[in-house]
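Quick notes on the structure that follows.
Note that one protein chain of the assembly has been removed; the remaining protein chains are unaltered in position.
Here the chain labels run A, B and C in written order, and each chain numbers its own residues starting at 1.
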Amino acid sequence: MDFTPSDRSREYTERVRAFISDEIAPVEETYLRELLALPESERWQVLPVIDELKAKAKAAGLWNLFLPGAEAGLSVSEYAPVAELTGRSFIAAEVFNCNAPDTGNMEVLYHYGSAEQKERWLRPLMDGEIRSAFCMTEPGVASSDATNIEATAVLEGDEVVLNGRKWFSTGAGHPRCAVILFLGLTDPEADRHRRHSIVVVPKDAPGVTVERMVPVMGRYDEPGGHGVVSFQDVRLPRSALVGEPGAGFEIGQGRLGPGRIHHCMRLIGVAEMALEAACRRGAERVAFRKPLINLGGNRERVADARIAIEQARLLVLYTAWLLDTQGLLAALSHVSQIKVAVPLMTQQVVDMAMQLHGGAGLSDDYPLAAAWTMARALRLADGPDEVHRGVVARIEMGKYGMAR
Amino acid sequence: MDFTPSDRSREYTERVRAFISDEIAPVEETYLRELLALPESERWQVLPVIDELKAKAKAAGLWNLFLPGAEAGLSVSEYAPVAELTGRSFIAAEVFNCNAPDTGNMEVLYHYGSAEQKERWLRPLMDGEIRSAFCMTEPGVASSDATNIEATAVLEGDEVVLNGRKWFSTGAGHPRCAVILFLGLTDPEADRHRRHSIVVVPKDAPGVTVERMVPVMGRYDEPGGHGVVSFQDVRLPRSALVGEPGAGFEIGQGRLGPGRIHHCMRLIGVAEMALEAACRRGAERVAFRKPLINLGGNRERVADARIAIEQARLLVLYTAWLLDTQGLLAALSHVSQIKVAVPLMTQQVVDMAMQLHGGAGLSDDYPLAAAWTMARALRLADGPDEVHRGVVARIEMGKYGMAR
Amino acid sequence: MDFTPSDRSREYTERVRAFISDEIAPVEETYLRELLALPESERWQVLPVIDELKAKAKAAGLWNLFLPGAEAGLSVSEYAPVAELTGRSFIAAEVFNCNAPDTGNMEVLYHYGSAEQKERWLRPLMDGEIRSAFCMTEPGVASSDATNIEATAVLEGDEVVLNGRKWFSTGAGHPRCAVILFLGLTDPEADRHRRHSIVVVPKDAPGVTVERMVPVMGRYDEPGGHGVVSFQDVRLPRSALVGEPGAGFEIGQGRLGPGRIHHCMRLIGVAEMALEAACRRGAERVAFRKPLINLGGNRERVADARIAIEQARLLVLYTAWLLDTQGLLAALSHVSQIKVAVPLMTQQVVDMAMQLHGGAGLSDDYPLAAAWTMARALRLADGPDEVHRGVVARIEMGKYGMAR
Partner (left out) sequence: MDFTPSDRSREYTERVRAFISDEIAPVEETYLRELLALPESERWQVLPVIDELKAKAKAAGLWNLFLPGAEAGLSVSEYAPVAELTGRSFIAAEVFNCNAPDTGNMEVLYHYGSAEQKERWLRPLMDGEIRSAFCMTEPGVASSDATNIEATAVLEGDEVVLNGRKWFSTGAGHPRCAVILFLGLTDPEADRHRRHSIVVVPKDAPGVTVERMVPVMGRYDEPGGHGVVSFQDVRLPRSALVGEPGAGFEIGQGRLGPGRIHHCMRLIGVAEMALEAACRRGAERVAFRKPLINLGGNRERVADARIAIEQARLLVLYTAWLLDTQGLLAALSHVSQIKVAVPLMTQQVVDMAMQLHGGAGLSDDYPLAAAWTMARALRLADGPDEVHRGVVARIEMGKYGMAR
């Protein structure tokens, strides 16, 4: 057993740390302030500083770090400390072309896409030229049970025809969003997990409409946002299918595995950022003649946060190592475990930090309020906590012959 | 011991219930949607429907119900079930002229104001013609310790001169906000609790500037909002003082007592609203072939929420009864107890309801996300949880001869 | 709404307080020490001090206070503060002839017993001359679902024949235990809730064997204890049935309602005792140059305990008032609510107090360790938390047309 990171991992971690510190940190606050200072309707644009940062990161080889097959060639566990660092910033993931949902979509196209799909969509995504969305969740059904999905992807001759309404389609509002991965029902008679297909949809295909953007805890997360997207008789050539008809559920699950762990890696960084803010605030502010940190249970809160973060990080690292060495199937329980443990832990640590900041913690003068929303949302995104607890319990009970 | 509400309380509760059901509920959702559909900069206005509802409520005698001395004459405990009902709506408190921070400000003027102050400010406030703000918290110091307050209210001849910067001044953005109650340091040499004064400040007095509005968890809560307000050499006649110089801390505490319990009463209503939403959603949605409510621990969550609400409500009622029968001093621990217990309980119940709603729970299609923010903010507003725990502990330890 | 206790309640509360303070407190510690100093096998006896105290209490009219029909004539809510006081002592409930399981058994005989049963068993129980046990739970089945009960009470001619093995039969080890109430299956074909009967069994009836006593968290709770009791072809006249054949479930539920609330009342007292101990210890002990109470989060723990106790007590009082004024059916959810809330609260407060006592808190030099066990056991006795949460949820969901 050896907790030492590989040389490559350490090297990339240090380079990413330096890049964030030298290039991103000095401009991030200004960027966020400027974006929010725009009228709401004008926030759906890419401000120049983002493109500048992306160009620098790409030139520095800090690009697509999430993809084992990319230039950097980091394994999942090697990527973990890198992703954690990006989690301390709201824009770093994008700057390194490592941001959801593009990462997951790139992985789908990388592993399952046809040569044509790779050329047309994967290449510009990997080049950071276009953005993408993933349309799965629907407002009308409990989408935590993916077999509930009602939107259709029906095969008619050599075409596939899409109908339905999706929401929480992250990235759908981005001005460069060019392509959508759509999950739809193809064969309602098939086995529950063979009914759905994934289709690659040009965002400008006739019948595709972004009806409105949905706020999350009051925030629109511009310029990408989360959209309600309707599909009305969207007709595409059959070659728009990813993999076989009916392979949607399987591909979708495969997509979510790494996606979940990436989110969790970044959330560790969010929690670290919040804990640091809490400590600094606690040391600086004085009330009742003492530094805040020395009042009441505040030191115990700091300790509990540290302990929770350490444990969560180790669980993420172990899960990454399982994915690297034994594959998704062997890591199924652990992927669900981190999905339960990490967002909740981060939410709690951020909440503690907000409380220690007083009103300021709820304002946007500090990153805590937005960080809380991110953690809270991830208790639902990629499957609610409760569904993942169900997976963990099923695997646990399976050891005693009673999975269900 | 008798838990039966008085006839008067029951009567007003029923009339308020009917008014909310008949007049407010049918229009509230539309109102909120319309307000949020406006560009951000145009949301700082009173839409006509609010004035229409206020006129109706006033005509019906459902007006200023919070004030024991007003027409309705409800005691604190009689007001409790009324206030709880208003908590289920985002606008009802305002419609009945029972909304913070005006209620607290009216109470200050009612109990401590001069005849002139009553005529000039209290009357139009009670008539619902103007609105007010309370400027206490400051960005520069830990205001949870009120003796930290650094803004000054210095007596010079027959004038009082104000300087300083306040924030989280709720209501400061309201187009009808005409008057501000300002807490400032008058005599730094006096006893810690005799240093500050409260001053009545016309909002248009020279030197008063609303610098910007501060979002709470990303929301501006238009049209009232929460402002950063600076006071630069604001000169007012000495008659602008409320009570004696140095009486600010005492008056402020007196103001916060009922203010805290009003918030808690309404939060009970917020929690009931959220629990109802959770039950309805849980009964209607289906996943994995069962109603959501029958999956995993969802029924236990509903039970725990019910148990938590019942206990919190009883604690609020008991505190109200203590205030009515034995006064603020005898209720000091209990006022702090509800300030700790109720916002946290409501936050947790709303969080549970959000989770059961999936992504929808985080959106603004349901009132849950905004309700969560309200509960969360009240873990800091009127004093952070930790300060109130300190008060409860001090009184408890005092029983054994060791208050501090 | 009025939280003032009735004069009668106040009077009895004061008299009980004085009796405990004057008569019980001075001897209790010695009694417990002496009992535990005996070899285990000799602890199953009534030490003389107990009989002396009982005689005094009876002479003082502080006797059978739990029974609305008894001399004192206290209602459930009037009894609450009295029972709370008895909860602060390990022997007070017995001294006042108010201890489980006799109270529940007396209530069953009082409400459902035949004249003969009342004369033979109820009178000496009310006189404190004999003791009783209630045999319901079985080792072989999940008895939290009472319809699982497998022991049989079969009608044969004018006899009823009992077979089966029971456990956690509290009081079965008491040297004066003379009578057992037995729940058995009479008609497996009847409706689920009409299958079982309750039978009054002389403890010395042929076929009744106390096989062994079962420790609870390592304690035998001598001299009453908790027994494994087997019934082998125990033949009794049909007149030994309480009420109709098949009425067992209904009577049992009726028995458990008040029994549950009595337990909860006493547990409030246990929690108060523990909180007082925590405060005193926290004020007296010094570590790291400060009183323990001023270290870390200890004051916050005291505050949280106070807040939890206040809420739990109010919920118990409200439930008592519901039982008094609207009956068991109207109080069904609330009886389950307190069964969930109070033992858990008490367990947590006692755990906190133990922690503040260091090793001493785990020893038997303080009453905390035994108090913890009592609270923990009551999360299972009279139905596990989870079953009661299920009842609360069913009633809650019933409001929206979906009880199950």
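In the analysis below, a contact is a pair of C-beta atoms (placed from the backbone, for glycine too) under 8 Å apart; a residue touches a chain by one contact, two chains touch by 3 or more.
None of these values were measured; they are calculated from a predicted model.
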Quiz item: Of the listed residues C:26, C:139 or C:206, which contacts the missing chain in the full complex?
Solution: C:139
Quiz prompt | From C:48, C:157, C:359 or C:401, residue that would touch the chain that is not displayed | solution = C:359
Exercise. Touching the absent chain in the whole complex: find that residue among B:299, B:313 or B:388.
Key: B:299
Quiz item: Of the residues C:121, C:168 or C:231, which one touches the chain left out of the display?
Solution: C:168
Quiz item: Residues on chain A that touch the omitted chain in the whole complex?
Solution: 1-6, 9, 77, 275-276, 279-280, 282-283, 291, 293, 299-300, 302-304, 306-307, 310-312, 314-315, 317-318, 321, 333-334, 337, 340-341, 386, 388-394, 396-397, 399-402
Exercise. Quickly run down the residues of chain C that touch the omitted chain.
Key: 39-41, 137, 139, 141-145, 148, 167-168, 214-219, 285-288, 292, 295-298, 355, 358-365, 369-370, 372-373, 376-377, 379-381, 384-386, 389-390
Exercise. By the contact definition given up top, give the residues of chain B that touch the hidden chain.
Key: 296-297, 299-301
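Criterion: only the chains that are shown with their structure count from here on.
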Quiz prompt | Geometric centre: closest chain by C-alpha means | solution = B
Quiz prompt | Distance from the mean Cα position of chain C to that of chain B, given in whole angstrom | solution = 43
Quiz item: Measuring from the mean C-alpha position of chain A to the mean C-alpha position of chain B, what distance in angstrom results?
Solution: 37
Self-check item: Residue list for chain A, restricted to those that touch at least two other chains
Solution: 296-297
